[in-house]
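What follows is part of the complex, with its chains left where they were.
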Amino acid sequence: MNSHNEAIAETAAEVPPAAPSSPFKIFHRVVDWITSDRLQLINITDRINDIVRKSGIRDGIVHLQSLHTTTAVFLNEWQDALLADVRAILEELVRREGNWRHNDPQYSDCERQNADSHLRGMLLGQALCLQVRNSAVLLGTWQSIILAEFDGPRSRTMSVQVSGI
Amino acid sequence: MNSHNEAIAETAAEVPPAAPSSPFKIFHRVVDWITSDRLQLINITDRINDIVRKSGIRDGIVHLQSLHTTTAVFLNEWQDALLADVRAILEELVRREGNWRHNDPQYSDCERQNADSHLRGMLLGQALCLQVRNSAVLLGTWQSIILAEFDGPRSRTMSVQVSGI
């Protein structure tokens, strides 16, 4: 097994730090989506970049938090074939028709039969923090920001906070 | 497959940014728990909100970091039936009695037989960043902050940092 980092070449590109005299700012927006499918993937990259641009913040952090347990936010390539695989792996890892207590009226008063939605949301997470550089979200060439609906159709809300200088 | 966002309705509610003249602050607390079971879920939402309130910070970020690899911190609904499902999916995805090297004296000097605990902690993560709004942790109606013990009973420590204005 080659797990050690002795053989790893490293280079570091230094970037000049921002002027220390800039005042710290926080900018906040709430964004809503109306979803149409039970399991739906939405590319929100442009929407988040719009908010970052409006914030006037050049360097810092953008924090995305979906306010629903049966959703998730994550990065991946936005390609139709891969999105089908994202759905497939989630359906394989957390089966909808599992023997879940949350779906059993004997144990639960939830009538949505959405245990799988909760567990898929937990695996991928509902909060994501990304860097802001030069007034844009820092993303690699193939990285898109994806909001996952796991129990639609619903109205969904995300809180977006940009902080920095 | 309906994965595109062309059909998604969007609305944005603008929130006035905080006064730019407020000074940036950092507030830090260390919290300890003594757990009683091997796999135990603890609702720490109130405890984190207490710390945020004491911090005097109105807008910003609260960062939670459990200092142990065999734990996790995540969001989900706090409902007994669903918590049973959380345990079930973790036990299904990462079997305790797998053929793990970390549990094999031939390869490992760890005597806790806790490979499953490490791998479950890795899947859910030990660090969580959430927004602070109006001197409280921003959470959706059904979102609770959950600390997961995967190798108890133990004494566990979490570092909580509130930063902002």
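Letters A and B mark the chains in the order given here, with residues in each chain numbered from 1 onward.
As a convention for this text, contacts are C-beta pairs under 8 Å (C-beta built on N, C-alpha and C of every residue); 3 or more make two chains touch, one makes a residue touch a chain.
Worth saying up front: this structure is predicted, and the values here are computed from it rather than measured.
Identical protein chains form the entire complex, numbering 3 copies in the structure file, with 2 of these shown.
As a working rule, only the chains that are shown with their structure count from here on.
In this assembly, the C-alpha centroid of subunit A lies 15 Å from the C-alpha centroid of subunit B. Taken together, the subunit B residues at the contact with subunit A in this complex read 1-5, 7-15, 17-18, 20-21, 24, 59-61, 74-77, 79-82, 84-86, 88-89, 93, 123-125, 128-131, 133, 138-143, 164-165.
Residues 23-37, 40-44, 47, 51, 55, 61, 63, 65-69, 80, 83-84, 87, 93-94, 98, 100-102, 104, 107-108, 110, 115, 118-119, 121-123, 125-127, 129, 157, 159, 161, 163 of subunit A are the ones that touch subunit B when the two sit in their complex.
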